[in-house]
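For reference, the structure I am asking about is given below.
All protein chains of the complex are present and in place, except for one that has been dropped.
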Amino acid sequence: MPLMLPTVIRNFFGGYATRLYPFKDVREPFVRARGHIEFDENKCILCGNCARRCPAAAIEINKEKNELVFNAAHCIICEVCAEACNKDAIRVEPKWRAPFYSKPVEVHHPKGKEKAS
Amino acid sequence: MAPRTVAPFGPQHPVLPEPIQLKITYEDEKVVDVVPAIGYGHRGIEKACELNEYPKNIYLCERICGICSCIHGISYCEVVERLWPIDVPPRAKYLRTIWSEMSRTHSHLLWLGLLADAFGFESMFMQFWRIREKVLDLLEMTTGQRVTQSISVVGGVRRDIDDEQKKKCIEVLREVRKESEALINVLANDYTVKARTVGKGVLTKEQAIALGCAGPHLRASGVKEDCRMQGLQAYGDLGFEPIVEKDGDCYARTLVRCRELLQAIDLQLEAFSKMPEGEIAVRPKGNPPANEAVYRAEQPRGEVFYYAKGNGTRNLERLRVRTPTYANIPSLLVMLPGCELPDVPVIVLSIDPCISCTER
Partner (left out) sequence: MIENIKEIKKDELLAEVKKFADAKARFVTAVCNDLGDKLEVTYFFNMSPGMEMHGLRMTVGKDEEVPSTTGIFLTTVLIENEMKEMFGLKVKDIAIDFGGHMLLAQDSPVTPMLKTGAAGGKGGE
C-alpha cells in the first residue's frame, strides 16, 4: 500500500475531482460538440439530400404534403445531413437533447420553396 | 478423484462488461475444462453492411464496438479506399493517427481500471477512470462526441484540429501522462497486485502463435507483432517500435498495456509536432470498383482485420470484420485449465474481452 500513499494524500487535500452536480451546473458542451440538430423551415426546399444520406433513416420527406418528418429518437447526430444540405437549413447545436418518455417526432412544413419562387 | 462440478461463468458477471458465457468444469477449486458460448450480442452487422450504401456503413461499423469505435470507422474507410485505390492527404493521415492513439489511450485507461476492479482494488479503478475522463473530453472537443466520434469519411477526415485545440490537447496529454505514470508505478510494483497477476494464465510464445492471438496479448508472450509496424497512416514517420514483454502471464499483459498507454501519448505529442498543413479530405470518384481489399489496423485490443469486396455499385458485395477478441477467445481454452477459481476473472479480463466486437 505505501506506493499508493502519495495519491491518497493528494486526493485527501486536493479538493473535488467531480462537479457538485445538483448544486452546481453541469459543464457547458464544447463549441463544436454534436448535441442535436435543428431545422430551419424558412430555408428548407425539401430537396431530400438529407433524407437520402441519413444513415439512420431518421428524416422522411413527403413532397406532396410539403412535410419533413424528423424522428429524433432515430437520429445518431452524425452531422451528415448538415454537411449535405445546400441551403444551410440544418444546424448542429452543441447542447444535448433532454431525456424523454415518449419518442418525439417533429413535423416541419418548410417554406423555403415558396420564398424562392 | 475429486468430484467435478460444472459452473457457468457469465453471461452476467461483475467483471464482464459484456455477455459471454464460459462453462467451466471445476475439480474442487481447480479449473479442468472450459467451453465458451457466445452469441448473446449478434446483430448481423456484416449483412447490414451489404444492404446499406457504402458511405452509410461508416456509422454502422463504428457501432460494432463502443470503445474501439473510432478505429473501426477509420479502418472501414481505409479498406474501402483501397478498392479504388484513393490516396488520402498527408494531414488526414496524421489526424487519423492522432485520433487512433487518443482512443487507444482512453481504452487502455479503461482496461487498467477494470483490471484493478477485477482483483478488488477499487480506489485504483476510480483513479484510472478519472484520468480517462480528461481524454474523453479531448475527444469531444476535437471530434464532437465522446464515444462514437464519426470522424472519418472515405477519402479523409471530416474535421480539422486548429491551433487552439492543438495547444489544449498537448497540455492535457502531458497532464494525463504525469498522472498515469504515478498510478502505473503502483500497478507495476505493488506486492498485492503482483500476488494476483504474476504467473497467472501463462501463455508461451509458441502457444500464442499457434492459437493466433492478437495485440497486447500476443506481445506479452514475446512476439514482436503490431499492425502499426506496417508504417501505414503516419506511423512510418513517427519511428514506432512495438512493446514486447517475455513472460506471457497476466502481469506481463498489464505491463504491455501500461507501457503502450505512455507510448500512445508520446506518439500523439510527436504527431502533433510533425503534422503537415494541407487538405484534410479528397472526394472519391464514382462507386467502389469491382475489386477486393484487405486492411489490418492495430486496435487497443489487438489486430482488426477488414475485408471488403466491391461490385461497382454503391453497395459492397461483402464486408468481413475480424476483431481482436475473436482471435483471443481460443487462448482461454489453454490458459484457464489448471488455474484456481479466484484467478478466473483476472485471466478472462487479461485478454481484454470485447464481446459485441466479436459477434458483430
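The letters A and B name the chains in turn, as written, and every chain counts its residues from 1.
Just so it is clear, a residue touches a chain if its C-beta (ideal position, glycine included) is under 8 Å from a C-beta of that chain, and two chains touch if they have at least 3 such contacts.
Worth saying up front: this structure is predicted, and the values here are computed from it rather than measured.
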item	value
Hidden-chain contact residue, picked from the options B:D190, B:E225 or B:D247	B:E225
Candidates B:G44, B:G199 or B:G236 - the one touching the absent chain	B:G44
Touch criterion as defined above, residue of B:A118, B:V154, B:A327 or B:V344 at the omitted chain	B:A327
Missing-chain contacts mapped onto chain B	35, 37-39, 42, 44, 46-48, 51-53, 56, 206, 209-213, 218, 223-225, 227, 229-230, 291-294, 296, 303, 305, 307, 309, 315, 317-318, 320, 322, 326-327, 329-330, 333, 359
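Heads up, the rule we're going with is that only the chains that are shown with their structure count from here on.
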item	value
List of chain B residues in touch with chain A within their complex	52, 55-56, 58-60, 123-124, 127, 130, 137, 140-141, 144-145, 148, 150, 158-159, 182-183, 185-186, 189-190, 192
Residues of chain A touching chain B in the complex	1, 3-4, 6-8, 17, 29-30, 32-34, 53, 55-56, 76-80, 83, 92
